[in-house]
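Just one protein chain is left out here, and the rest sit where they should.
Then we have subunit A:
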Amino acid sequence: MTSLDAHRVADAVWKMESARIVAGLVRMVGDVGLAEELAQDAVLAALEQWPEAGVPDNPGAWLMAVAKRRAVDHLRREERRDRGQEQLAHDLASRPDDGERDVDDVVNALDGEVGDDVLRLMFVSCHPVLSTEARVALTLRLIGGLRTDEIARAFLVSESAVAQRIVRAKRALADAHVPFEVPSGPDRAARLSSVLEVIYLVFNEGYAATAGDELMRPSLCLEALRLGRVLAELTPDEAEVHGLVALMELQQSRSAARTGPSGEPVVLHEQNRGRWDPLLIRRGFAALLRARQAGGPLGPYVLQAAIAACHAGAATPEETDWPQIAALYEALVRVLPTPVAQLNRAVALAMAYGPRAGLTLVDTLTGEPALKGYHLLPAVRGDLLARLHRHDEARTEFERAASLTRNSSERAVLLRRAATCAEEAGKAGETGKAAETGKARGAGETGEAGETRGKAKETGEAAEAGGKAAEAGEAGLADAHVTLGGAAGLFLARPDLSADTMRSYRQTLTRLCRHLGENAPLRDVTSHRVAEVFAAAWGTAAGATWNRHRAALRSFATWAAERGWAAADLAASLDRRPEPRARTRSIDRSRLESLWKRPDIPLRERTLWLLLYESAAPAEWALSLNVEDLDLPGMRGEVKARGHWLRWQSDTAALLPLLVEGRRRGPLFLADRRPGPGRMPVAADLCPDTGRGRLSYERAEYLFKRATADVDPEGSGCTLHRLRHSRLAHLGEDGWSAPMLMSLSGHGSVRTLHGFVRIPRPADTVA
């Protein structure tokens, strides 16, 4: 082995093990700076010995053992009077320590404590006595095992600057006598969020490099992910930690698609989703699931991860559930009321309910001091203005954004958009009216936006403006010779279409041309043939997709008819399709009434169903109830895991005593049989009296489906979820307000109550 090889192996091993080694040493010697020095001594020893003796069998353990030996030597030399330290030095020194054979044993003996040490070290590295920069540098150095020059390169600062930051940080920790511990009590949450902040900062510096020529520095992203996963392993009960990991995994899954062939950034809705990494998406979803299992209120990282998951779950940009994303942002700004979060919410609102809804909110942010100098504010505003055809204003905003960003590839994109706006504005000037009509139309827009979800609304606009655009060459075409392809080309070349609209229209018309032939005379294209193409191409697509293509065709038909090239009713055979949100239909009151009266329903099922109906609570909450959690006179029961009370009414109250029947503890709803020995549930899910387990969701669902098969037109029966929502629908019909329903049912967001009550759209509320 050459010394170069040994060097590389030692570097790799150090990166993998440094957190554990340094953490263990800090616990021994009580000082971060000293611990790191001792650890570095061990690395030096490795570089001396490994080229000749070869890399040891377990190089990580070797480093750890040597470092600990140095620490013991040091403690002896210091001859500390501190009893605790002395005792520890004695313990370690008296361990049998001849050579490397028992190194594994030493390490294994210490292993149980090591995880906690790493966690302590993370909390110390992110301690609030340090500046943010120092926290980042120290964390990367101690937990990530990065060398000073690597950190310097990643953050584009000089090596000496990083070295100084680290030296000062270590001194500050020593001066402040920061204890080597995991904080507890009220301190813990704040300190944990500092750790999360540092990790996310590292990730973001890699993900959206604030300076330099490249858009991303992937090594920093991966480093942050590693840190996040280490933390998640050490704090499995913290939902926010899993939320952060999920957020980073999901964002990282898009990394390959975020830059184009020449390194330019590609925005989310234009990314090739085939290049998203499904392995990372899967891991992101898994982490999000762990976050949900950890419970507690939804924190900022979990919410942001949920938003990222919405994107990851959409196979095409059109399928993105923007209203859901807007609702998540609304929840986010409640827990994280930052202007940046508001700005993102504005973008989501614009996508869900039209550019005007977004612009209204953005305009409230322009005076925000925190956003002064933030390039995305003018960038977003420019985009919304362009979509409203206010090209002159849009250009100014894009230019401002370009002057504010420090990233050169981002700047290029912004300047390109500014140039496009200038062209659009120029054209609009020539034809006179476009900009004006754009403004005039804006006012009416929000009214229809809620219904049509953003895109389709542009139909009306385009048809209106179309007549005014007089393209060269158009007049030269004799009616009889107009082909479908030619007309489509002219239609798409109109100057008054925004880039988004044009892309959307082009999809429709390209498909039409492919089916009917580009050279087909437009005269011969009938509504019947168009309908055939639509049925073949989008017959099975979602309603929103169908409607978008229908809108495009209607716009084209109107435009062509004005020129006398085609019959005006080209789109006549195409009906607008409903765009249902996945909504649960309710079960008739009368059907439920008769269900309650059916004599063949056992007591347990009858009680459960009535309880679910009367409380409108999720079935898993009801199933999680224990006998000891019930407050029978108060007609309520506590869902311990959620800290939420379920409230029922008289029908349930009449049945519950029969169901409880002398039991004092254990699950309220029990399975029919005792569990088999191979599938023994935890003690909390067993009845101490009968030994039976808790009724499972699957079984409860099956029983309800079987009993309601006749209610369901498809014969498969109703879900428990539908039962709950039936109650909400009925209460909504009875005039209950949204807050009343939310407090009853535990729905976290008004959004999910849509359909039960009338809720003001966000567009109304921000205005």
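Keep this in mind: a contact is a pair of C-beta atoms (placed from the backbone, for glycine too) under 8 Å apart; a residue touches a chain by one contact, two chains touch by 3 or more; residues count from 1.
Definition applied: contacts and distances are computed from a predicted model.
*Asks:* From the names "TonB-linked SusC/RagA family outer membrane protein", "Vitamin K-dependent gamma-carboxylase", "Branched-chain amino acid ABC transporter permease" or "YCII-related domain-containing protein", which one matches the UniProt record for the unseen chain?
*Replies:* Matching the unshown chain against "TonB-linked SusC/RagA family outer membrane protein", "Vitamin K-dependent gamma-carboxylase", "Branched-chain amino acid ABC transporter permease" or "YCII-related domain-containing protein" yields "YCII-related domain-containing protein".
*Asks:* Among A:Ala256, A:Leu376, A:Ala567 or A:Ala653, which residue is in touch with the absent chain?
*Replies:* Only one of A:Ala256, A:Leu376, A:Ala567 or A:Ala653 touches the chain omitted from view, namely A:Ala256.
*Asks:* Would you mind spotting which of A:Gly30, A:Pro59 or A:Gly666 touches the chain that isn't drawn?
*Replies:* Per the contact definition at the top, the residue touching the missing chain is A:Pro59.
*Asks:* Could you tell me which of A:Ala23, A:Val230 or A:Ala402 touches the chain that is not displayed?
*Replies:* Touches the omitted chain: A:Val230.
*Asks:* Among A:Arg165, A:Arg283 or A:Lys705, which residue is in contact with the omitted chain in the full complex?
*Replies:* A:Arg283
*Asks:* Which positions on subunit A touch the chain that was left off?
*Replies:* Answer for subunit A: residues 8-9, 11-13, 15-16, 59-60, 214-216, 218-219, 222, 225-226, 229-230, 233, 256, 258-259, 261-263, 275, 279, 283 touch the chain left out.
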